[in-house]
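A single protein chain has been omitted; all remaining protein chains appear in their positions.
Order as written gives the chain letters A and B; numbering starts at 1 within each chain.
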Amino acid sequence: MEASRRDLLGVAVGSLGVLGAIGVLYPIVKVLSPSQASLAGAKVEVDVSQIPDLQVRVVSWKGKPVFVVKLPQGFQWNGKRANDQNTKLLQGQDAYALVAVCTHLGCVPLWKPQGEGEFNYPLFHCPCHGGFYSPWGDNIAGPPPRPLYVPPQKREGNKLIIGEEGFVKELT
Amino acid sequence: MIKTIFFTVLTVVFFYIVWINNIFAPHEKYEMPPEHRKIAMDYKYAKEGRELFIQNCAACHSVRYDALYPTQVQANPMLASLQEKYGKVLPRDVYESVFMNDLNALKESFGKVPPDLSTIYLVKGPEYLYNFILEPQKVLPGTTMPPVMTGRPEETAKIVAYLRYVSEPPPQEKAKRNIMGVVTIGYLIVVGVLIWLWRGRILKRMGLH
Partner (left out) sequence: MIGRVGRWFNERAKLSELWQSQMVDYKVPKTLTFPYAFGVMAIVAFLIQIISGIFLVMYYQPNIHTAFDSANYTIMKEVPFMWLIRNVHAAGANFFLAVVYLHIFTGIYYNAYKKPRELTWIVGFFIYFVLLMTALSGYLLPWGQLSYWGMVVTTEIPTSIDSAPIIGKLKIGETISVWMKGGYELGQITLGRFFGLHIWLLPLILLGLVGFHFYLIRAHGITSPDGREIDKKKEGVPFHPYITLKEGAYLMGYLAVFFFFVFFYMKHFLPADNYDPANPFKTPAHIAPEWYLLAFYTMFRSIPDKFLGFVVFNLALILLLILPFLDFSPLRSARNRPLFFAMFVVLVISSMALTILGTMPPTPTNALLGLIFTLGFISFFISLPIISILEWGWYKAKGGSKND
């Protein structure tokens, strides 16, 4: 009886101590959590009528560079198609946004409307290790393991809203 | 024993005077009718107060922490793009340098840039603000603040409610903090008592009591 009660007290003090430590850590973790402001800034509007056909604008979304691509009416592209994930997703859109980060090692690809080297049609070329992407961001040659990421986006007339659900629902 | 009581009482009284209620220091008191005090202390009126503030005060005053700028600045097309870059609440140096002309125009008419009112509630308290906004010359003779709200005590109280809303944490947040406070203090007291009991047990076992 004596012993068990003493032990109970010890256990109570010990477990309350652990609880207290968690209580102290909680606000500290909260303080270090990502700031509301930088998360809230995750919406960018682009007026696509200002972008000439077959040109690309770079804007910043969630701290990352994003390409806004403008294609001419009835644009035909007869390049190599190794992968058509993005092409399907963005079908029928004359303006859309792609995360401008090469999926290989994080460089920003270059837009080559005249083509590059053996490819004589518009494409993205990553200068770091020679990855190639179609205008819709599908990887067609070089080391990239997958297409460029596509941010959620929505079209309202001339406005392309990046970061809001629309014809692309989520980052893919 | 008497000495213990003497020093304890002396210390507690001393810190009570110095930290909580200094009966010796001068205090300024301003009166406020209770019905208007009730309005000023009610967050319900903050929204209405904001509208009234924009109509009557925002010609000269900013409330930067609420992203409310003087009318002239608000009309400046640069504001929107700056807010896109820096967030709704502009950094003070950016705000003051970009809108220097607008602020200087205000300075010319009033002798100084009318102060930003983001934290004024915390500085002055509701009674002073109510009286000052209602009749500036009476409270602070010689001030350049025009008597905009004279004769409109209820609306003044609503403006005070708005200024309070900007300065103080919102009510749910306040309630959360109160609960946190009570839980923390309760926790410490319980742990203290448990340690004391535990110590008694240990000392008994060691034969030290």
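We take it that a contact is a pair of C-beta atoms (placed from the backbone, for glycine too) under 8 Å apart; a residue touches a chain by one contact, two chains touch by 3 or more.
Computed from a predicted structure; not experimentally measured.
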Contact list for the unshown chain, restricted to visible chains: A, B
Absent chain, residues of chain A that touch it: 27-28, 30-31, 33, 35-37
Absent-chain interface as seen on chain B, which is shown: 7, 10-11, 14-15, 17-20, 22, 24-26, 64-65, 89, 91-93, 96, 116, 118-120, 122-125, 167, 169, 177-178, 180-182, 184-185, 188-189, 191-193, 195-196, 198-199, 202-203, 208
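Just so it is clear, only the chains that are shown with their structure count from here on.
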Mean-CA-position distance for chain B and chain A (Å): 41
Complex contacts: residues of chain B adjacent to chain A: 87, 184, 187, 190-191, 194-195, 197-198, 201-202, 205
List of chain A residues in touch with chain B within their complex: 5-6, 9-10, 12-13, 16-17, 19-20, 23, 37, 41
